[in-house]
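Heads up, one of the protein chains got dropped from this complex, but the rest are sitting where they should.
Labels for the chains are A and B, by order of writing; each one numbers its residues from 1.
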Amino acid sequence: MEYNMKLYEGFLHGADYNPEQWLSYPEILQQDIEYMKKAHCNVVSIGIFSWSFLEPEEGKYNFEYFDKIVNDLWENNIKIILATPSGAKPRWLAEKYPEVLRVDKNKVRQIYGFRHNHCYSSPVYRSKITKLNKMLAERYSDKIIMWHISNEYSGECHCDLCQRAFREYLKTKYNNNLESLNHAWWTGFWSHNITDWEQIHSPVNIGEPDGIMTGLYMDWKDFVTYQTTDFMKAEIEAVKSVNENIPVTANFMGPYQPLDYHYMKDFVDVISWDSYPTWHSDRGDVYEGHTIAFAHDLHRGLKRKPFLLMESTPSLTNWLPYNKLKKPGMHRLSSLQAVAHGSDSVQYFQWRKGRGGNEKFHGAVIDHNNKPEGRVFDDVKNLGITLEKIKEIAGTETKSQVALVYEFRNRWAIDNSSGFNNADKKYKRTCINHYLQFWKRGINVDVIGADYDLSDYKVVVLPMLYSLSEKQIDNIEKFVANGGTVVATYMTGYANETDLCYMGGFPGGKLKDVFGLCADEIDTLYETDFNFVKLNNKSFKVVDYCELITPLTAEVTGKYEMDFYKGKPAVLKNSYNKGKAYYIACRDTGELLNELYEEIIKECNIKYHILPYGISIHTREDDFNNYLFVENYTEKEQKVSLKGKYIDVENDNIYTDEINLDAYEIKILKSTI
Amino acid sequence: MEYNMKLYEGFLHGADYNPEQWLSYPEILQQDIEYMKKAHCNVVSIGIFSWSFLEPEEGKYNFEYFDKIVNDLWENNIKIILATPSGAKPRWLAEKYPEVLRVDKNKVRQIYGFRHNHCYSSPVYRSKITKLNKMLAERYSDKIIMWHISNEYSGECHCDLCQRAFREYLKTKYNNNLESLNHAWWTGFWSHNITDWEQIHSPVNIGEPDGIMTGLYMDWKDFVTYQTTDFMKAEIEAVKSVNENIPVTANFMGPYQPLDYHYMKDFVDVISWDSYPTWHSDRGDVYEGHTIAFAHDLHRGLKRKPFLLMESTPSLTNWLPYNKLKKPGMHRLSSLQAVAHGSDSVQYFQWRKGRGGNEKFHGAVIDHNNKPEGRVFDDVKNLGITLEKIKEIAGTETKSQVALVYEFRNRWAIDNSSGFNNADKKYKRTCINHYLQFWKRGINVDVIGADYDLSDYKVVVLPMLYSLSEKQIDNIEKFVANGGTVVATYMTGYANETDLCYMGGFPGGKLKDVFGLCADEIDTLYETDFNFVKLNNKSFKVVDYCELITPLTAEVTGKYEMDFYKGKPAVLKNSYNKGKAYYIACRDTGELLNELYEEIIKECNIKYHILPYGISIHTREDDFNNYLFVENYTEKEQKVSLKGKYIDVENDNIYTDEINLDAYEIKILKSTI
Partner (left out) sequence: MEYNMKLYEGFLHGADYNPEQWLSYPEILQQDIEYMKKAHCNVVSIGIFSWSFLEPEEGKYNFEYFDKIVNDLWENNIKIILATPSGAKPRWLAEKYPEVLRVDKNKVRQIYGFRHNHCYSSPVYRSKITKLNKMLAERYSDKIIMWHISNEYSGECHCDLCQRAFREYLKTKYNNNLESLNHAWWTGFWSHNITDWEQIHSPVNIGEPDGIMTGLYMDWKDFVTYQTTDFMKAEIEAVKSVNENIPVTANFMGPYQPLDYHYMKDFVDVISWDSYPTWHSDRGDVYEGHTIAFAHDLHRGLKRKPFLLMESTPSLTNWLPYNKLKKPGMHRLSSLQAVAHGSDSVQYFQWRKGRGGNEKFHGAVIDHNNKPEGRVFDDVKNLGITLEKIKEIAGTETKSQVALVYEFRNRWAIDNSSGFNNADKKYKRTCINHYLQFWKRGINVDVIGADYDLSDYKVVVLPMLYSLSEKQIDNIEKFVANGGTVVATYMTGYANETDLCYMGGFPGGKLKDVFGLCADEIDTLYETDFNFVKLNNKSFKVVDYCELITPLTAEVTGKYEMDFYKGKPAVLKNSYNKGKAYYIACRDTGELLNELYEEIIKECNIKYHILPYGISIHTREDDFNNYLFVENYTEKEQKVSLKGKYIDVENDNIYTDEINLDAYEIKILKSTI
């Protein structure tokens, strides 16, 4: 179903609400709604950890307390996002049906505990939770605005049920042809060929650990996403069977390694995610600013639609190595950054700090002192007021001329493949480093998959795209052939989707023509090693990787300056049909990318800003207005030049050509299209 | 029973003696007693690892060799401390009764091996060992001076017997009321509520690991201490049933994380401990000097009585990362430091280096060369002579005007609670840093629990007392109300005894009045972060933690100088009824504590010394004499000013107003009261 936030007439602002912690404190439950209003909160997510309260014994349900909570919220105009409570199971379920408990990488069945750890294949678990989901839907569908399906899907299970499901998955994928599977997994190596489907087992520490059979690993990872999604679909079906008009979301977790959100995204109506930046860390806020921007753009990119910020902290976390307070201004900046990137909500985990449990020191709107006041509460309240003032922006879209491909599956392949620098290949960070070049110039970027339709973009950035299916290669080729510009790096197109290396030289298949070159060898540098590349008559330091290239049709624009490959190509540019393909054969420390992207951005006529260090700009727009979010991630006041006239959406102030930003300030401006 | 070391007419000096290693070397056994006399040793601990020799088959006992050992020692006036041999089990026992073997945190039953690893709940183990204990008591009670109950009690077991015992323990604690338990553990979080006692399981790695359910963790840790003590009590009962007049001890291990000695202490007659300082390490000897002093004072504090140094090394250890030799003087200093803090013995592990086994390179009185000579032997011998010269000091008491609260349970709570700096909250080190302020001024300190009677003290120091029961809060409140002075820090009184946070703001309950302030937020600093506090017009560097305080009645004496809380309170002082309460909202690097304690010590009229760096003084006294131990932990000669006239107890030398100390020298002086 098509989701449109305009339905909610503005932004959502609220929190995960866990009244189950307070059932023996009626006075607290009473205060909560009053405090929510004071905090300008208009939505809560409930039910996330309610299963053992809703169904305290098998088949014995108790909706009484929940009815009251829902009614109180409803009557007080607090919107409800209702979670399916599959994220944490009741103890009786684990006791009676051990199959719901996961088997870990050591093949040990876990006992009850923790959360987010049920077997996605267990028929019992599915049947119990979908029954409950349906009952919840029947009881509350008329009072809720959205379904929050489970919570932060994650993890994997190695039980026999999962093994069986994995084999069935493979039979389907490989058309019951073991030879195809043996080839895809290259089992001829180490005499690992499979002669019976029953011989297949997931990668575990006591057998074939990750990193050993890379094809098995890729298929297993795909299966984990598939099976998780299959479970999610069963949950969704249960609630949609009652009322198909209520949109569903599942809270995702950024550029998360264990799952492929490019697959999962199609089965939810709305994308939402839980964002926990590490502000004020020893890496600095500009680092954190563009890192988290990348994640926001990834979630918006999933559907190229507005998304929801489902969880964030109103102050600090409790589970990081260092749990720092947000400095004045940062709560507003961090929250509105999400909005700048396309979020139609700012929501928190959680409404109120519990007295006990693992997350009792995680920031919440209401602290242990139980008072609707203080620095954190005021930050939340003021943000609520701001969201009300800018409500016209809710539902507006983001337009990007630039896309950057971040592939979950590529991360699996590249990290799991033994070679190069085994400690850390830095795929994610490399993507973010390329992303930074646009962020610091105030250019919107869609972070997308290599299968996505690329036709709307001028430039597509492809960092370290080691693993590419032939279909993905075709997609890229078509884009360039039709006039697009791509930028790729060392390690492009080495292997296919099950991590089989392409024969005939790298990058595989048509990409050799697209880039007009062949990558012969790749040198891995020690931490203490470095080289230089000469480009545009300047020298740039390079580190980590230096590919040795034989140019075919490509023009060599940058050359190594040291080691035995001194004078060999390091940066190349190729014309391919109507388009252009850049290739960067080495990893640099940022300056080379800066030089090169400056050139590309100009050449491709991408509109950009000249901004001081630590400032970024993002835009949303509708048919009439263009909204600019001007963000300062530094602790000092800064001046930003902006040609033209802008209206401050919060207070109707008018700025011409220049605005001032305080430390950590964000201004939301409007210009008419 | 009341223990009085005077009974033994002087100090005990001796070692763990393991003749079982040498049964096939009769010539060695013969030499041992001769060498003990040469070494001026007058006591040995035997039986610690004798079980498999005393009962080589189930029910088949062999006391013959032991009779001879006991008789030989007895006839040669070597006093005997007899161990119950439960510390290491015979193989046949593990083979026939697997229940005696522990189940570890992964729920895996261990196989036979190592030591100190039996299940404390096993009825078989208890019945076998108590039978043997009783037989030992019947056979040797008339020849021994003390029982050494087991050895270094430690560890935990997760077997079904322990699960059952844990559930019974909880039923008793919570009066069979599951609701109380659910509240105490805050199970409403993550849907973890317990609906049947049988659902309860100890924290294990494959279910609810440490750190997840903090209430469960606290109760489990309490249970481990309870069950260990219960086992110890059964052992004690067995030997006391034969002769209740022989005192019992159990060798403790300093500020040891796994057990709560504040609970265990009541069930032994005499406190003893095993002390293994790391002299000459890269942290320096002054660091080690006050660190180990803290541990001595903790053991004396347990009963506020003299204790025994049950184990130490005559030269080096074998199990540290670096095993260094003691420099000349250090053996004497290290040994007499224990005496200075209240020990009535100096005992070693072990008498003689074994030829094999895990500890064959651990220092011993007799080395592999089997000669009663050499540097180590001479050090031991000379110490024996000194102990004889100062024997009048044995049994004398220690008087302290200052107490410092170190709570084993607080360490569990604070370390297990997710938040702040998760890598290391440094509770123990912070206690020792506060302790240092008194150590370096030659002020005796009792290290005690928060439940202890505080009425005899002028100052009570409460570093990082995060977890406090209401009863403990009352105890502190009463002390201040009656005129006492307390010094507390950030993180005081956040949670109760099962780690439930106090509602209504920190510090919890009455402590807000006692300190006259409210702690609103706490900032955790990165290693690279710092701030400054202005106090008495001086600037002090602060690190790690900065609490943000709202003063109520307290006077603000120190203020932050940086970050967004610049100008906010960092050090406060409150008058409460007849007493005073200091609050230090941040962690400093030592200089701020120095400044503040200087003030407090003077204000409270605590007698102190002005001492050069690395010198400390401790005192013991009886009705007639005051004994001063003047200790030099530096490698250089130092002069110490001491007003008045002192007699050197060893040689009757007389010093007036000043004494010289050589490198690592300790002098034992006497002044008449």
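FYI, contacts are C-beta pairs under 8 Å (C-beta built on N, C-alpha and C of every residue); 3 or more make two chains touch, one makes a residue touch a chain.
Keep in mind that what you see is a predicted model, and the values were worked out from it rather than measured.
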Using the touch definition from the top, which of A:194, A:320, A:481 or A:647 touches the missing chain?
A:194
Identified contact with the non-displayed chain, of A:137, A:402, A:500 or A:533
A:500
Among A:145, A:204 or A:556, choose the residue that contacts the chain missing from this document, as touch is defined above.
A:204
From the list B:37, B:115 or B:559, which touches the chain that is not on show?
B:115
Residues belonging to chain B that touch the chain removed from view:
18, 20-24, 49-53, 56-57, 85, 88-92, 95, 104, 108-115, 281-282, 315-316, 318-325, 327-328, 353-362, 367-371, 374-376
Across the whole complex, the chain not displayed is touched by chain A residues 106-107, 179, 183-186, 188-196, 198-199, 201, 204, 206-209, 211-215, 417-423, 498-506, 518, 520-529, 548, 563-564
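Going forward, only the chains that are shown with their structure count from here on.
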Taking each chain's centre as the mean position of its Cα atoms, how many Å separate chain A from chain B?
49
